[in-house]
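Shown here: the complex without one of its protein chains, the others still in place.
Think of it as A and B in the order they're written, each chain with its own count starting at 1.
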Amino acid sequence: MKYFKTLLCSLLAFAFFIPTSVLAEYPEKPISMYIAFGAGGSTDSMARIISKEIKKILKQQVVPINLPGGGGTVCMTRLAGEKADGYVIAAALTAQLNRIPIQRKTAYKPLASFTPIYAYAAAPAGIVTYKDSRFNTLKEMIDFGKKNPGKLKYGVGGAGTTPDVSMRLIEMQAGFNWISIPFKGSMEALTALMGKHVDVVASGPKFVSMHLSGQVRTLAVLNDERLSSLPDVPTTGEQGFNVPLKTYFAFYAPAGLPADRLAILENAFAEAVKSQKVKEAIDKFAMAPVDMNSSRLSQYLEKAWPEEEQILKDLGIIKKAATSPR
Amino acid sequence: MKLKSNKTKEIAICLSLILFSLFVIFYLSPFHIEAEKAEILALSPRLFPELASWLIAFLSTVLILITILEDERNRHPKKTFNTFAEEMTVLAASAISIFFIVSFILLGFIPATFVSLVLLNLTQGKLGIIKNLGISMITTLSVYLFFHYVMEVFFPVGELLK
Partner (left out) sequence: MIMLENLIGGLSLILTWQNLLAITAGSTLGLIVGTIPGLSATMAVALLLPLTFDMEFVTGIMLMVGAYKGGIFGGSILAILLKTPGSPASACTVFDGYPLTRQGKAVKALKMAKYSSVTADIFSDIVLISCAAPLAAIALRFGPPEIAMLIFFSLTIVAGVAGDSIIKGLISGVLGILLATIGLDPIIAVRRFTFDVPNLDSGLSLVPLLIGLFVLSEVFVQLGNKKNGADEFTIPKARKPEDNRVSWQEFKPTLKTIFRGSFIGTAIGIIPGIGTGIASFMSYGQAKRSSREPDKFGKGSLEGIAASEAGNSSVVGATFIPLLALGIPGDIITAIIMGAFMIQGLIPGPMLFAEHASLIYAIFIGFFICDIVYFILGAIFMKYAGLLSHVPRSVMFPIVWIFCVIGTFSLRTSFFDIGVMFAFGIVGYYLQKLGFALAPLLIAFILTPIGESAFRQTLLMSDGNLWIFLSRPISVVFLLMTFITVIGIVRSYRKTRLR
């Protein structure tokens, strides 16, 4: 009698264990999503919203973990060292895979250490000034800069970031000089702008909401096409400048992710960004939606590397890329 | 005699601080800061580290002077160093800490924590073996459950157990 009971219990216990291992299919446990920036920022907020949608689609938890630092490189370095089993992914930008490694040596190989999964939006950048500024157009500002060399200073969210490099391109193409004052993020730069401590700022997406609330005035959008949220603001393209730099918000996995798992993730993301909530959020954060699956994203990254390298060499910022891509 | 050895200890500390600051200024700063020499030192990334090191050197020198010139009567007799037993316990705790990190990486959270707690309690010598194992086990499990389910922090599986 005693033994029968024990046998029954152990069989029942077994019964609970077997199904989980036999019917296992990806994803069978929570997926960790490393986020390359701190909580509350646009990358973080978008990643969290998207991960909630993914949870509905894949029926599995996606756990966000913030790993800020080094402009996003700390997160990517961590990702590069993880197993490519599809249970660890990262939310970051494309800048961590071209602009930044070209300028300083990173521990990961930008084009070899990762499997790009999906890119969902492009981050706009703009040149803004405070609302009662004497400059009404970009041209006025550049003319001032030419007549008064060394007097024009622009604030920017970090040295070597996309807006910063864009400003230097304009500098080179217009034939004058302005001085970069790096701050810790676009938010700080915009704050300094509002206090009139700098005359102009080159900012990431945050400037849009400030423009709409009347706190700053946008002189130009660093893009070729106008932003849908700011239809009256001219672009640098229209004004004759060639500023081809783009930054996309994207998700990555470590290199070597099996094709079947990659496909599952890719489709999940593609579906997630079509949801109402995500679309609204992309709008609210003033980003331009894109739809780049893994192969298109990889193609973009491959193409962008030599282009970015050339731009940075032409600007005199580097002599050669600090990291080799593979 | 005792007071004099205190003074010597103080001077030794100051001298090592001076050596350290010189090390920073002449080796670490030029070689471990990835920048070329800027024309204006004030704009260079080397400014603050070097300034800080010079300050340390200066303050240590001042301290040495004060220590040498100070009147014996004014010294507050401070017990700054431990008995041998205390040092041993602290060393043991440090060793257990290192052991913990290694076993955390290799074996995962639960075994590492449990064993380390048991060892730490042993250094205190106040708990009987059964109480020790009991408390350690309960603590380990409650911490695990709290972090896993409430804080959503997932502990990695140990390398050796993968």
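As a working rule, a contact is a pair of C-beta atoms (placed from the backbone, for glycine too) under 8 Å apart; a residue touches a chain by one contact, two chains touch by 3 or more.
These numbers come from a predicted model, not from an experiment.
*Asks:* Of the residues A:L58, A:A253, A:A281 or A:L297, I need the one that contacts the missing chain.
*Replies:* Residue touching the absent chain, from the options given: A:A281.
*Asks:* Which listed residue (A:M187, A:A255 or A:I318) would be found touching the missing chain in the intact complex?
*Replies:* Considering the complete complex, A:M187 is the one touching the chain left out.
*Asks:* Can you list, in ascending order, the subunit B residues touching the missing chain?
*Replies:* Touching the missing chain: residues 13, 17, 24, 28, 32-35, 40, 42-43, 45, 47-49, 52-53, 55-56, 59-60, 62-63, 66, 74, 76, 78, 80-82, 85-87, 89-90, 93-94, 97-98, 100-101, 104-105, 109, 113, 116-117, 120-121, 123-127, 135, 139-140, 143, 147, 151-156.
*Asks:* Hey, which subunit A residues sit against the chain that's not shown?
*Replies:* 38-42, 44-45, 48-49, 52, 64-71, 73-74, 77-78, 103-104, 106-107, 150, 153, 158-160, 179-184, 187-188, 190-192, 194-198, 209-210, 212-215, 280-281, 284-285
Methods note: only the chains that are shown with their structure count from here on.
*Asks:* Rounded to the nearest whole Å, what is the centre-to-centre distance of subunit A and subunit B, using the mean of the C-alpha atoms as each centre?
*Replies:* Each chain's C-alpha centroid was found; their separation is 37 Å.
*Asks:* Can you list the subunit A residues touching subunit B in their complex?
*Replies:* Per the touch definition, subunit A meets subunit B at residues 30, 32, 63, 104.
*Asks:* Please give the residue numbers of subunit B that touch subunit A in the complex, ascending.
*Replies:* Those residues of subunit B that touch subunit A are 34, 152, 154.
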